[in-house]
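A single structure is presented below for examination.
Shown here: the complex without one of its protein chains, the others still in place.
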């Protein structure tokens, strides 16, 4: 880790040490102090659930039930911590690895797998969950998030002083994404229009095989400085710190003070996707090192030390995780191919002659086979 | 001018005050101290020439001899100052307003007008002058400059310690350009690959009608901070400071220390182009104010105060300017439309069937008219 | 030499509307009026902004300046910063943030300054704007309009005279239209804004100052239609028979419609009766209208400024052959720009389809 580079740990906000001790932090303690034991247990539960789901999806992919799977393994602290800081009126623009955040937005995780089974490109209704679809083109959605935030401001949903009304947008993307021109333009627009948007960068140290050092010589958080956006680096494997920092940023944005950039320093424990082979580019020892910084274990250690994690609760969550796994398996296996004509749906909101003509042709064409079958 | 915003004058390096007094600057004096009276007179001459040329081109446009003209009026200090800091082995990527820099690279200014008369899109051989063609798509060439600099490093033309060998690249663009994703990507690539490139931003306070406050809330120079590129703000109407700062930046880059960003704070005295109408968006009073900060007058005041600007020299330069104006007029007016078939040349370096077929068709087609004429 | 400077001081080409700042003039316009195409678009934008306060404009220099062609002249003054937004100089950013705003119910109308500067936004247009409705299974509509002053003939420098419509027509999810008259400009810009789909609106810049009658009532009545079902998408998607004829069909759109009509005039003197079709829409392509005409005349010529190779004329030609092959006396011929970059302005009248080249093609198909 080069000093001051994108892999340095300089200036990371931490509220839980690696071995699960609560440390004090002047600026951010006020944003964590409200957390009750129930809140923390809820975070531990969510992290545990999403990890169980992640494992199940991975094995479904191995069994050929999914075309691909993208794990969030290792990043649960950053995702659940920030997700728990959101209000209902906030709106999230994820990239494609934010299953943890999806969970906190009430998305049924199983539904997410429709995308990875190739049934459809989007699998939930964004407006329902205030959680946009996954975006696969790196960085594109940073601009959508910014535009959405600009529109919230136009709609008076920022700085009204009414906590039931004021909201903000959170855009999630990775360290690699910060090199894209679209992300830079999003920072510029957000800053110039004072948009209530929090850019939440999960620096998991890799963009597929490339180290974050391929994207930057300085901490990723510095990207904010180029346009005057306040930024914070946080230990992303510390779910409490991730929560506190996001809470602070959301308040900043919701109250009309403009955008914030958060860099959550974390680690992608798994492969980039099930198609990836990390043995080609990173040492096992590094993975081992990060296994010791596991975000779930860390919170678990803390809650155990405070006696707030009862065996009953553990058992309950274990059962829940198991049930989720089973439901995932059964549901996915039961999904069949929908009617083929459906592929012509929703290209446009109103009829388009080419699509209509091709649909009609394809319908006739398909039927002609059925007819042949029938006459045989 | 909002404090700390892109129009603030905070932290501008200045070596000549607005009324032409030489001021001391610890960091940058060493980069100006070598300047002899001859050197300064040469800068004054170049600024004067390019302004005379600019006026001539403007009136040729008004007379219908050019389709468009883009003035550099007001920005001569930034352009001539930086241009004089270049060595032969440096390479420049201008945008479209850098006539002053063109002059310092030995480009015949008159030739530049071929572009604006619609005769061709590029009007000089870049390799000859180490001065790339004008690029009209805002910001695109920042990446070309960076790639060129990366290639210079690969070729061992950086940090060799041999001053006859080491070179760097300078990319010129405007305040507006800094919002483009391409410029952000250029900064990233330059930083990551340690490319010997100096990004020279002329913040002339406008992108056509839009104030620089539409592009940024903070000084344009801060764009460098986002990727860890050292940056400097300089008074662009101070030719000596522009020179010194560029010299420093070039030494930094040539010696292998990586990219630098310079923001030259200046003012576009004229319209954006001859098609523009600044009365629609900026007050006359502002133009007046900046007329008082004229870069040529400033150096003139200084040289007059030191007695280094003789009447003979003035007369000589005036005559030179007049001659240039005359040559510009005569040359441009004498330009006729080249052979039409030339429009099919150089689409590809090697033959391409579609182009060949169309050229042949057009040739026959054109001749058919000639034949008709002949048979009449 | 033709230059960009030919424009008048205001787009409307009529006395500035006397409306209090911030208070848009309510439109009690006399019908019909003579307007330039630029003025008609300006009036259409104003009408759309009055109709729906979710309609807003975004672009470079569209505020105080009124756009480099003055098409948004006066709108910033009347509707303010919030609805006429001068943006940072970043086309991808403009389209990308417009998408986000459209997700919250806004109807952003973007001005791209010149055809050649749309490409930085190509990714947002192609992979996001075009595909979001499909990706979301219909849950997200993006009623974004992208206005692009396009095509050549104005003596401009590089990148200011291009015709990139075919580069968008191949991507499903976008609608592509181009008006050829002030009336269509006025109607179609409003239909485009009312459409729930993303629309690329290509404005033939060389025709901005052509004048024509504009009847403002037709589109108003159509969009007022109580059902709410009439968004205008269907109307703007239909080709228009600009002139009836029986010998040969000349198909054009945007900047070349006037040329096609001129050619028809000249051909008439030679005894050839030319039908002229103004496509108006490139996606969808109203091939029915063209094929009907082709079956009647048996001869088709298509004219556009974009390079012929891989241009929209290729699609039209293919469809006509596919659907009217046995009615054709001759193959469909294409007259377009050449397979070169748009050349220096001194060459543009050689590069672009000319009256002679159109007539040459008409003669060729008539030879069979």
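Labels A, B and C are assigned to the chains in the order they are written; within every chain, residues are numbered from 1.
Throughout what follows, a residue touches a chain if its C-beta (ideal position, glycine included) is under 8 Å from a C-beta of that chain, and two chains touch if they have at least 3 such contacts.
Remember, it's a predicted structure, so these values are computed and weren't measured experimentally.
For the chain that does not appear, the touching partners among the shown chains are A, B, C. Of the listed positions B:98, B:166 or B:185, the one in contact with the omitted chain in the full complex is B:185. Annotation: of C:41, C:140 or C:169, C:169 touches the absent chain (contact as defined above).
Within the complete assembly, C:332 is the residue of C:248, C:277, C:303 or C:332 that touches the hidden chain. Touching residues on chain C toward the chain that is not drawn are 92, 116, 119-120, 122-123, 126-127, 130-131, 134-135, 158-159, 166-167, 169-173, 283, 285, 306-307, 309-315, 317-318, 321-322, 325, 328, 330-334, 339-341. Touching residues on chain B toward the chain that is not drawn are 120-122, 125-127, 132-133, 135, 137, 140, 142-152, 154-155, 181-182, 185-186, 188-189, 192, 345-355. If you put the missing chain back, the residues of chain A touching it would be 61, 64-68, 115-121, 136-138, 176-177, 179-182, 207-210, 214-215, 274-277, 280-281, 337-338, 340, 342-344, 347, 352, 354-355, 358, 362, 365, 369.
Following the convention adopted for this analysis, only the chains that are shown with their structure count from here on.
With centres set at the average Cα position, the gap from chain B to chain C is 36 Å. Each of the following residues of chain A touches two or more other chains: 181-182, 185, 188, 192. In chain C, the positions touching at least two other chains are 87-88, 90, 92-93, 120.
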